[in-house]
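In this view, the complex is presented without one of its protein chains, the others remaining in place.
Labels for the chains are A and B, by order of writing; each one numbers its residues from 1.
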Amino acid sequence: MTLSTQRHMPLLLAAGIAASVCIQPAAAQTVVTQWDQFAMAGITAAGPAMDELITTCAPDLNGATVLRTIAPSIGIRDSYRLAVSANKTPDLAYTWPAASVLAGYARVGALAPLDDYYEQYGWEGINGFYRGRNGFQGALYGVPMEQDLMGVYYNPALFKENGIAVPTTYAEFQAAVEAFKAKGITPIAFGNRDRWPATNTLSLLLGLTAGKDVEETVLFGDTPWANDQFKLAAETFQSWAENGYFPKGFNGIGYDEANALFLSGRAAMTITGTWVLQDMARGASFDLGVFMLPPIADGVAPGTMWGEGSQWQVSANASQDVKDAAAAYINCLISPASREVWVEKGYLVPIGTTPQELEQWDALPIVKSFYTQGLATPDTNFYDLHTTVPESVTQVLYAELQRMVGGDATADEFLSAMDVAWQKAIDNGERWVP
Amino acid sequence: MTKSPRLFQNLILLAFALYALVPVYLVFLAAIRSEADLFSGPLTLSWPINLGNFARIWNEAGFATYFMNSVITAVSVTILVLLTAPLAGFAFAKLRFPGKEILFALFLAGLVVPAPSVIVALYGNLQALGLIDNRIGVILPQAALLMPFSVFMMRTVIQDVPDELIEAAVMDGAGLLKLFLTIVVPVVKPGLMSLGLITFLFAWQEYLLPLVVFQTESLKPLTVGAASLQGRYGVDYGGIAAAGLIAFAPLVVLFLAMQRSFVRGLTAGAVK
Partner (left out) sequence: MLTTRSAYLFLLPSLALYLLFVGLPILQVFGFSFFAWDNGIAGEFIGLANYSRLLSDAVFWTALWHNGIWVVLTLAFPLLAGLVIAAILADRNANVVRWLGAVYFIPRTIPLVVAGIIWGWIYNPIFGLLNFGLEAVGLGGLGGAWLAQESTALLSLNVVGAWTFFGFCVIIYLAAIQSIDPALYEAASIDGASWWRKFRDLTVPLLRGSTLFLGLYAAIEAMRFFDLVWVTTQGGPGYATEVLTTHIYKTFFLVGDFGYAATLSVVLLIIVLAISAGAFTLLRKP
């Protein structure tokens, strides 16, 4: 009685899947176990789109069914690692982060190479940049889906009310912040209790002080973190904190709380990514605006941080039937028709979607605006740190960044701590290079 | 006694009562507030009481399931401990056998083993046994971790059973197990009750073990569910407060109802 085992009780499948089971009764049923993060609220809240697409894509599965488990976005990263170490890797998973962490799983043989499927289905929408981020030693291990971008969400009503124009240069941005401060309005809602949000901010600042090329010489070459451009980014971040750009006590404010602060009209801006478009669009009581942070250092091209949110990956242990079914399913999920569903029902823009397509589809104005601006600089967009450095470095980055932005360490101390962790990771063979 | 020290003493008692209760009261206020705007200032008692937060959390956020899971796990652990620890306590209290000192020391050492210390290896073992993402994978280790305390406590309790009672029964030729069940158990019933309550409390409060072992949402207990709300439900503080209340109210009620028994259990290992 008490020791009942209910091992597989994942959340219910969509009705369509159940129907297809009925049509093809148990002909050596192929079941694809799927873990994803498409919840109904929070980060990556594209639940309704996922629900619909499971039904839509059922016919493509050739009789196989999908057994779905929703893992919250923050938790899936840890659960997946445990599953891999316990040799219980789910057949198909939509997890983050990519690149360095994905490479780690490929390195230990947990993931199936997908090159044959890339060839078979011709996933052209996934460009060289993203193929690089899903590759390890010449093979492809993931199919990235969400096109992540960073930008500055702003409250146009507050800007207008206070006679402040949307900044087009960094100097104008600083002036806007000072103007809001003078009016007693929090300029930028920022909360870093969850430890990761500051990493995104630093990623953005690095790209706008060092630029993509210099970043690559550090992340994939031999340049140390302690270089002048990186130092400028770190110092800029610290000076924002010191000069009251953020609410007091930001290291004790949650990511969601910071977003709520912005959505309640108490802060003029918040700097984050497209991954909360769903919550932003639903939560805002005003018309949202977004602009790209202008370059900070002279001679750096405009651009923004690019990521893939998460990627579909397939277990190395899955049977051939399951792998084939999973690939067919992925192919359906990223087809043009499905991309439209992701955009319209999930406010999630899949990689390869063009601003022109968004214009035609029933996308929210904020979605169109964000992607039109973010996709305009494809050659200069730059890296997201905590999906690009290995996990051991990420843990140091989180803590050291909290200290540096909180004023407990200098930019130099921060960068030299990063160099130590970085060197260790390289020595351990953990570094990912596209 | 003069008046002023007594007043001073009362102030100390009051201050600590407030320290203990104010946070609990705040959660209660947040849970029954109708709108959950966290920026709207200090909490005040809102009337009429709004149960919408509870309904939402219970029905939509899966707390009905989390609650049942907590009940199933905590009851199972309690039953398992009650079925095993008293037997060992009896052996250590009333029987003589080679290796007794060493075995007791082995249990004593377990009193202090930190769960995080064993979890690294435990995880692999549970996986090898097919117990990851399985209730048994939490119930068995949880009972095992509580075993040293339980055995120690039962030994203390059973030591108080008069030897004459046992000797008389042995002369009757009663089997040991029968003796245990018919003579010892009835005498130590209050001790068993205490052990059961404390085991239930600890099992209900456990976080790390279920956090690591369960992957399927529908298996997770209240502690894991409540902690994950922070990320998943953003700033729905009314909902999170309701979830918190659901997670601890049963324990508070149980404690208040069974205070005497709880206290007996808590002090059994300490005073002697």
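In this section, a contact is a pair of C-beta atoms (placed from the backbone, for glycine too) under 8 Å apart; a residue touches a chain by one contact, two chains touch by 3 or more.
The shown structure was predicted, so the numbers you read here are calculated from the model rather than taken from an experiment.
Engineer: With the missing chain put back, one of A:I126, A:I253 or A:L385 would touch it. Which one?
Structural biologist: A:I253
Engineer: Any idea which of A:T56, A:S85 or A:T380 touches the chain not displayed?
Structural biologist: Among A:T56, A:S85 or A:T380, only A:S85 touches the chain that is not shown.
Engineer: Quick one: say which of B:V71, B:V185 or B:L266 touches the chain that got left out.
Structural biologist: Considering all chains, including the one not shown, the answer is B:L266.
Engineer: For review purposes, identify every residue of subunit A that touches the missing chain, sorted by number.
Structural biologist: So the residues of subunit A touching the unseen chain are 78, 81-82, 84-86, 104-105, 107-108, 110, 193-195, 247-253, 257, 261, 391-392, 394-395, 398-400, 402-403, 406, 408-409.
Engineer: Since one chain has been left out of the picture, which residues of subunit B touch it in the full complex?
Structural biologist: 1, 5, 9, 12-13, 16-17, 19-21, 23-24, 26-27, 30, 38-39, 41-43, 80, 83-85, 87-88, 90-91, 94-97, 100, 103, 106-107, 109-122, 124-125, 140-141, 143-145, 147-148, 150-151, 163, 166, 170, 176, 180, 201, 204-205, 207-208, 212, 222-224, 226-227, 230, 237, 240, 244, 247-248, 251-252, 254-256, 259, 262-263, 266-267, 270-271
As a convention for this text, only the chains that are shown with their structure count from here on.
Engineer: Centroid of subunit A to centroid of subunit B, CA atoms only: how many Å?
Structural biologist: Distance between chain centres: 39 Å.
Engineer: For a test of understanding, state which residues of subunit A touch subunit B in their complex under the given definition.
Structural biologist: 2-11, 39, 41-43, 69-75, 79, 82-83, 85-88, 194, 254, 256-257, 259-261, 264, 266, 279
Engineer: In the complex, go through subunit B and note every residue touching subunit A.
Structural biologist: Touch residues, subunit B against subunit A: 37-39, 72, 75-76, 79, 123-124, 126-127, 132-136, 139, 212, 215-219, 228, 230-235.
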